[in-house]
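Sharing a structure with you now.
Excluded from the complex is one protein chain; the other protein chains are retained at their positions.
Note that the chains take the letters A, B and C in the order they are written out, and that residue 1 is the start of every chain.
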Amino acid sequence: MGATAILLLSCPDQKGIVAEIASFIYQYDGNIVHSDQHTDFETNTFFMRIEWELDGFRIPREKIGQAFGFIADKFQMDWRLVFSDEVPRVAIMVSKFDHCLYDLLLKWQSREILMDIPLIISNHEDLRPVAEYYRIPFFVFPVTAETKKEVEQEEIRLLRQHNVDTVVLARYMQVLSSDFIRVYPNQIINIHHSFLPAFVGAKPYHQAYARGVKLIGATSHYVTEELDNGPIIVQDVIAVSHRDSVDDMINKGKEVEKRVLSRAVKLHVEHKVLVFHNKTVVFD
Amino acid sequence: MGATAILLLSCPDQKGIVAEIASFIYQYDGNIVHSDQHTDFETNTFFMRIEWELDGFRIPREKIGQAFGFIADKFQMDWRLVFSDEVPRVAIMVSKFDHCLYDLLLKWQSREILMDIPLIISNHEDLRPVAEYYRIPFFVFPVTAETKKEVEQEEIRLLRQHNVDTVVLARYMQVLSSDFIRVYPNQIINIHHSFLPAFVGAKPYHQAYARGVKLIGATSHYVTEELDNGPIIVQDVIAVSHRDSVDDMINKGKEVEKRVLSRAVKLHVEHKVLVFHNKTVVFD
Amino acid sequence: MGATAILLLSCPDQKGIVAEIASFIYQYDGNIVHSDQHTDFETNTFFMRIEWELDGFRIPREKIGQAFGFIADKFQMDWRLVFSDEVPRVAIMVSKFDHCLYDLLLKWQSREILMDIPLIISNHEDLRPVAEYYRIPFFVFPVTAETKKEVEQEEIRLLRQHNVDTVVLARYMQVLSSDFIRVYPNQIINIHHSFLPAFVGAKPYHQAYARGVKLIGATSHYVTEELDNGPIIVQDVIAVSHRDSVDDMINKGKEVEKRVLSRAVKLHVEHKVLVFHNKTVVFD
Partner (left out) sequence: MGATAILLLSCPDQKGIVAEIASFIYQYDGNIVHSDQHTDFETNTFFMRIEWELDGFRIPREKIGQAFGFIADKFQMDWRLVFSDEVPRVAIMVSKFDHCLYDLLLKWQSREILMDIPLIISNHEDLRPVAEYYRIPFFVFPVTAETKKEVEQEEIRLLRQHNVDTVVLARYMQVLSSDFIRVYPNQIINIHHSFLPAFVGAKPYHQAYARGVKLIGATSHYVTEELDNGPIIVQDVIAVSHRDSVDDMINKGKEVEKRVLSRAVKLHVEHKVLVFHNKTVVFD
């Protein structure tokens, strides 16, 4: 299959939306290869993801947005148009844990997740050899309470310079400031090592151990200004028992963390996630 | 929400199908409440389930089929039109095990599964009290090799008389003949107590125990003339270990069986299953 | 297999415990049929469940406790001796939801859970027909803030009169007072319809929906004076998506609730659960 156009949209629900969009695509000889929609009846909101082949479509890609704008305005759509061959540019931020980083790199390398990784940023030197093995530029910015503001500005400058559109926090152990987060709204993906909203904050496995839970989980979510409270993209769990020490939980948890984060990143770079009212619509 | 029209269809994939269908519904003021589609690229086949409100739709329900027929012909569709307020009439066939029967009756009673159950058929008397408690007519037809042909004709007569459109084999321990099956193509749902295609045939838990598997499963599928080989609707598994005897496996299996069968019946009566090439497309 | 003796114990860990217990049983010709142990290295505590056949054991059952007392004292054990043929007497308390009640009754009837159910208590009349069908005495005590204290005393009197040793709250919608709870320490099993500690308190599915989680869960735990904070016995989850309304979550949740509660009750009546430091050791 060649390159496709992907339209993601939400708008107040009303009659005729699908007819109008499908007719628009058909009128210019587009071949729809995937379409999914959802209506939230509580807020009366319509959501859609529709994908069609560019090959044979009679509007050149650079004009599609303009052509569609008329429909979008008519239905007061919040919308986004992307092309499958414009590979997302993803920066990974890490600290010392390597399991999520490795999982992302392996899936990037095997092309299970189609993305470019122009750089890796860390607050520690530890994972530089991993980055070097995969030949990805690695930047270290030690962070202290005093330097944080300044460091973040430096990081943002670097991300912009590399045309990054998505930031993945692969067990990055620093809390980003609101200033940073506002630069990448719903474009920063975090992995929290618990089944949110249980065990927010620090050391969730220790909390889980102390509470004696029988399952532990991981949650990937978009980062918002309220800590651990952004829109959830993927969650999963694994069974534990009284035989599991905190260390056992940490090891079992790693498996879930990497699986959950990779799944969320894949959904995101394939443009399958829409955010609405601090929740996600995931077209998978 | 009031009654809806549900259109289920498959046809060779080509441009313009969605536009045509969505425009048809919009043209007569229909409000789409659910739509899902799928394209099988191997066979170049398009599948769709689309549902819209009858209230306000400017074609009376008895004429919709006729009106849509023109589009259906144009695209060589295999299609079905149903209405959400025409509750499916489901006959349940059982032998002696009661767990699947109870699960279906409880979900029917609590309206989690919207269906009518005009009758229960069994080859044994054992479960009559259950049927009586729920005030559902209960018919017993003992089956032997000699009487089978005759008994099945009697059963079909009874099913027709009760306007049954779906037959659920809730651990019914007789194999239906091809003659029976042909009367209800893709309308007979069976629960096989293993993860098909592992352990086809009799006593799957004994087979699973002997093989020393670490998971046991259940499979609900439409009944076709080839035993245990019909289109799969739902499958699930549960963990077992060396500590589980055959009896433990049977008990654990019951949990999975009833869950899997109820899920399949719910999907079926909500018209969310399309059969194609001995496989299912499940719009859930 | 005939009746067995089951010994459940915990004590400070030290050398020789297993040797002493196993030698005691062997010395009197006991045949061990099951044994499991656990050491908590953080608190240096030893836990054990050991089960042996009474048939052939050269101490009569009524003297075993006395005979074992010597060993128990030596190791400062917290211990309990029960016999497999002394069937636990379980009272079920319900309000209006019937799914957990039915699941318990079906597993009681099919002898998957070996227990006696001498009575069902409710604060509403609704489920009386279910109790009557199964021929279990059904008592209704409407509860108001004013009458609560008095009603609970009445209930305790009734439970004692029926020699109840375990109370199962099968979606009983009243909070029990500390006075009630203290009468049955670690003998009251509750089902909380969320993955604790997420969503404590009222209307957890509404909370889960609002938060946009991708999994919902259920937790069975012993009731302690701190609400929703007792030792967890079993937890499980089920996937949800943006397509699930609150009602869908409630229905999916019911499946998990009944499964989790029944599993916890089965473990409890088979004497496989030890409570320690507000957590459970589950020998399954």
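Note that a contact is a pair of C-beta atoms (placed from the backbone, for glycine too) under 8 Å apart; a residue touches a chain by one contact, two chains touch by 3 or more.
Computed from a predicted model, the values in this text were never measured in an experiment.
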| item | value |
| --- | --- |
| Left-out chain, listing which of the shown chains it touches | A, B, C |
| Given A:D29, A:D78 or A:E255, the one touching the chain that is not displayed | A:E255 |
| Of B:P88, B:G217 or B:G253, the residue in touch with the unshown chain | B:G217 |
| Omitted-chain contact residue, chosen from B:I188, B:I232, B:I250 or B:V269 | B:I232 |
| Touching residues on subunit C - with respect to the absent chain | 1, 15-16, 18-20, 22-23, 25-27, 29-37, 39, 41 |
| Contact set of subunit A toward the excluded chain (per top definition) | 98-99, 102, 106, 110, 112, 133, 251, 254-255, 259 |
| Residue ranges of subunit B at the interface with the undisplayed chain | 38, 40-42, 195-199, 211-215, 217, 231-237, 241-243, 245, 278-282 |
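Just so it is clear, only the chains that are shown with their structure count from here on.
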| item | value |
| --- | --- |
| Distance between chain centroids, defined by C-alpha means - subunit A, subunit C (Å) | 42 |
